[in-house]
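What you see is the complex with one protein chain gone and the rest in place.
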Amino acid sequence: MIAYFLVMALLVAGTSGVLGQSTGGGVVKYHATINDVKYVYSTAAPVARLKSGDVLETNTLDAFGNAIQKPGDKLSLVKGDNALTGPFYIEGAVVGDTLAVKILDLQVDGNQGVGAIVPGFGALTTTNYTAMLHPALPEKIWFYPIDHTTNAATFKALDSDFSVKIPLHPFFGCIGVAPAGGEARSSIVPAEFGGNMDSPEASVGNTVFFPVNVPGALLYMGDGHAAMGDGEIAGTAIEVPLRARIQVSVIKGKKINWPRFENEDAIMTVGAYRPLDDCLRIAFTELVGWIHQDYGLSEVDTYELLSKVGRIHLNEMVDPNYVIVASVEKKYLPQKK
Amino acid sequence: MIAYFLVMALLVAGTSGVLGQSTGGGVVKYHATINDVKYVYSTAAPVARLKSGDVLETNTLDAFGNAIQKPGDKLSLVKGDNALTGPFYIEGAVVGDTLAVKILDLQVDGNQGVGAIVPGFGALTTTNYTAMLHPALPEKIWFYPIDHTTNAATFKALDSDFSVKIPLHPFFGCIGVAPAGGEARSSIVPAEFGGNMDSPEASVGNTVFFPVNVPGALLYMGDGHAAMGDGEIAGTAIEVPLRARIQVSVIKGKKINWPRFENEDAIMTVGAYRPLDDCLRIAFTELVGWIHQDYGLSEVDTYELLSKVGRIHLNEMVDPNYVIVASVEKKYLPQKK
Amino acid sequence: MIAYFLVMALLVAGTSGVLGQSTGGGVVKYHATINDVKYVYSTAAPVARLKSGDVLETNTLDAFGNAIQKPGDKLSLVKGDNALTGPFYIEGAVVGDTLAVKILDLQVDGNQGVGAIVPGFGALTTTNYTAMLHPALPEKIWFYPIDHTTNAATFKALDSDFSVKIPLHPFFGCIGVAPAGGEARSSIVPAEFGGNMDSPEASVGNTVFFPVNVPGALLYMGDGHAAMGDGEIAGTAIEVPLRARIQVSVIKGKKINWPRFENEDAIMTVGAYRPLDDCLRIAFTELVGWIHQDYGLSEVDTYELLSKVGRIHLNEMVDPNYVIVASVEKKYLPQKK
Partner (left out) sequence: MIAYFLVMALLVAGTSGVLGQSTGGGVVKYHATINDVKYVYSTAAPVARLKSGDVLETNTLDAFGNAIQKPGDKLSLVKGDNALTGPFYIEGAVVGDTLAVKILDLQVDGNQGVGAIVPGFGALTTTNYTAMLHPALPEKIWFYPIDHTTNAATFKALDSDFSVKIPLHPFFGCIGVAPAGGEARSSIVPAEFGGNMDSPEASVGNTVFFPVNVPGALLYMGDGHAAMGDGEIAGTAIEVPLRARIQVSVIKGKKINWPRFENEDAIMTVGAYRPLDDCLRIAFTELVGWIHQDYGLSEVDTYELLSKVGRIHLNEMVDPNYVIVASVEKKYLPQKK
């Protein structure tokens, strides 16, 4: 706790744009504003530096950069999609390592969430990539009052007086690191480096793992979701700013190809591409490989076992790449090697 | 109960090939054997006739026609895939009606299930349709002892001594009716008529709905699964014979396009095609339409609401068409109209 | 020629519904009308019987069963899609053989073709399978006057006075045999049995090969096209009735999995499925196999060579399955074994 307060004392003035630095095993605090968010996962200059084992306390703006606040606000107010907090440089992380991010706490920041139909975006409409001759579905915005005492958001229909409460499950829609190979990718893209995975798995109690592609890994996060349906079919979740507490660790010399999740009960792999068929293939070949390598079951036995007990969570089918999480409960696996 | 026993008395000799006929509101019993199964959903001669409201007690052979019984048995023993019990003619069902099938009871018939890698079949291997230059993964068979006292099957690895128990969730891998437009489809195909949906939703407590495409609907079922992972990725579940009790009802003048499921808590729609992207689009446009029509929410409000609370169950990605079930809990919907 | 006239004399009265029978090596004539067309590839009763080597002279109705004749005619007049002439029973053809159909002559029957936007059909619109929330593009019909002296059809814009001539390339949109495994498939489906391939390769000078799935093969044809763009993107070609002269031959003991085409200069394979990715994989694994088997090049050399000289013709992306034809010119291949 002493370390905590020391760091806090050092960092309490850690306003946006000031580079925070951890003294080790401590807590780093960083406050993001619209003036220092990023819209690309790249090797931009870090906003703070963390040591392996540090806890980061920070915040994220919503997917619209908090620009949509009241009825009448239009999407044209939005400066960029999925404003990202970061990047955070994790000391000691080098190419070929794995970065583990344990999500300790996520709180919806404020009393309102936003949903929207963004023209040219969504699973049941013409888009830039599934391009058709139909005019896109027109822009619509829904506001979701959030009740922190009951931990619920309220959907209110636009075309009738129907409303219903939805339990909160806050998670990062975006969390990822700088891509490999000198690439820089938009904050709307999920891929090997993580990014806009829209995975409800990026929530409290889970650890997410990323390949380290550049020195320091360069961690970003944003696009908070208070709750989301599978597939995120209309293109948005209940979009909210978040207050977040996460812990970063570097796993030296361990190389992974795609993001992974893990908690007490399950291991989970991410496939992010198009079509969904290939997402599934990526996620399950990764899961077969993980089990084979770490739990010692043969590939073909693993394949068979997953055909009986594997689980699939189709996260989204609306972003430039689609995302499927494949998982298995640890109770079905051999003892870890 | 009197009606039940009367019908039983009439039908107890209802051996295969004998046409059973319901006396109304009763129970029809039909026993299937390898000699009278079908391998195609078509307008074959019915094996029994049911009235709307009747309960059917019958059985199904496993996906291999019960041909794989002991170590050393080869897939070459199998006469046809997914041996089907039926068809059952439901009196009064005409084109444009909907057939409702309530699944009352399903019991694994016997003490063993079978899993297999069938060369050219599975999500992570070259197949007839995702054709590659690799040789197919070679044939392998796993046997799953079933313990009826603990309601569990046991996976036993082939390449090590690892074993683990898997809870039973029996369901029909195949359930469907004669197709529309004069088509006849293989028992390995899922499509608008249902069929090889490999939907764990086809289990006790759920009602499944089919479009009636021909007089009498002509209901088939088979391919019992004792348990299955999402996606059925290696190509099989724990394949078992079943003893089944179901109730059929005709909903007059109600036309649906694709199969649906319903229970106390949720409504569910089926999309069956390739790629998975199109499965999702089918399932969700059907779900939007169902909610709009029966629950009165506007299409765009429904689309938005499902983006927050909709659920996706990816049933399988191994059959000639893939299958996704989209669903929503009724608690999130307005009062039914 | 004597045989020809003899057969003609025997068969000149071969009106629709009368079962013609070849006397061998001759010509069979069959005239199809709207009263005896089929809408399903199945084991329906044959309309005529041919011997291997016989020439068939027949005709096909257009895709609309000739129902659209003048401005104001609506698609609701159409009784069924792709009215098929047949089936023709080819004597001696048994399961495991290959049926070769050489297309000797195709003539547009009449002075007009039809194009249409059919709601829910087309590559750039919401369909039954790529289902979206947009209303389908509305019905539209174009008439194409056909000039037999210049062998051209004329496109006339609906929304302006622009018109342009299009050279004729008549071909069967539909040609196929009864499916395997007891299936019966709609006349709008292309698959392993051929069918609605919409392949411009089904034209004069080419031979098309089909697997024989039932005794007699049961050959069907229809859906004449006077000209078509690659992909048939709006859902129709210039739809016309045809007069056709074809020659059938049975290749005993040769088994193929998918339809093939061949002419003096090239060999061609068909892949028919969804998505197009899988069409390509089917077509090219078939082409690699054909070359390896019949021309003796190793699989990996063939793969490499096709990567340098292979050709792809994307026939259509609008039917229930999509179709790609892969081909290679024979001049790039070793001497046939």
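Chains here go by letter, A, B and C, matching the order in which they are written, and residues are numbered from 1 within each.
Simple rule for what comes next: contacts are C-beta pairs under 8 Å (C-beta built on N, C-alpha and C of every residue); 3 or more make two chains touch, one makes a residue touch a chain.
As the structure is a computational prediction, the values presented were derived from the model and not from experiment.
Visitor: Looking at the whole complex, which of B:T125, B:S187, B:N206 or B:T285 touches the chain that is not displayed?
Guide: B:T125
Visitor: Which is it among A:L133, A:A152, A:V204 or A:I251 that touches the chain not included here?
Guide: Counting the whole complex, the residue in contact with the absent chain is A:L133.
Visitor: In the whole complex, not just what's shown, which of C:I146, C:M228, C:I246 or C:V270 touches the removed chain?
Guide: Of these options, the touching residue for the absent chain is C:M228.
Visitor: Spell out, residue by residue, where the missing chain touches subunit B.
Guide: 124-126, 130-135, 137, 275, 277
Visitor: Spell out, residue by residue, where the missing chain touches subunit A.
Guide: Interface residues of subunit A facing the absent chain: 39-40, 42, 128-133, 181-186, 257, 271, 273-275, 278, 281-282, 285-286, 288, 299-300, 303.
Visitor: May I ask you to list the residues on subunit C that touch the chain which is not drawn?
Guide: Here the touching residues of subunit C are 115, 117, 122-124, 137, 140, 142, 155, 157-160, 162, 164, 166, 227-238, 274-277, 280-281, 284-285, 288, 296-298, 300-301, 303-312, 314, 317, 322, 324, 326, 331-334.
Criterion: only the chains that are shown with their structure count from here on.
Visitor: Looking at subunit A with subunit C, do both copies bring the same residues to the contact (over half shared) or different ones?
Guide: Same, since most residue numbers here occur in both copies.
Visitor: If you average the CA atoms of subunit A and of subunit B, how many Å lie between those two points?
Guide: Once rounded, the distance between the two centres reads 36 Å.
Visitor: Please report how many Å separate the Cα centroid of subunit A from that of subunit C, as a whole number.
Guide: Whole-Å distance between the two chain centres: 50.
Visitor: Can you tell me which residues of subunit B touch two or more of the remaining chains?
Guide: 274-275, 281, 285, 288, 300, 303
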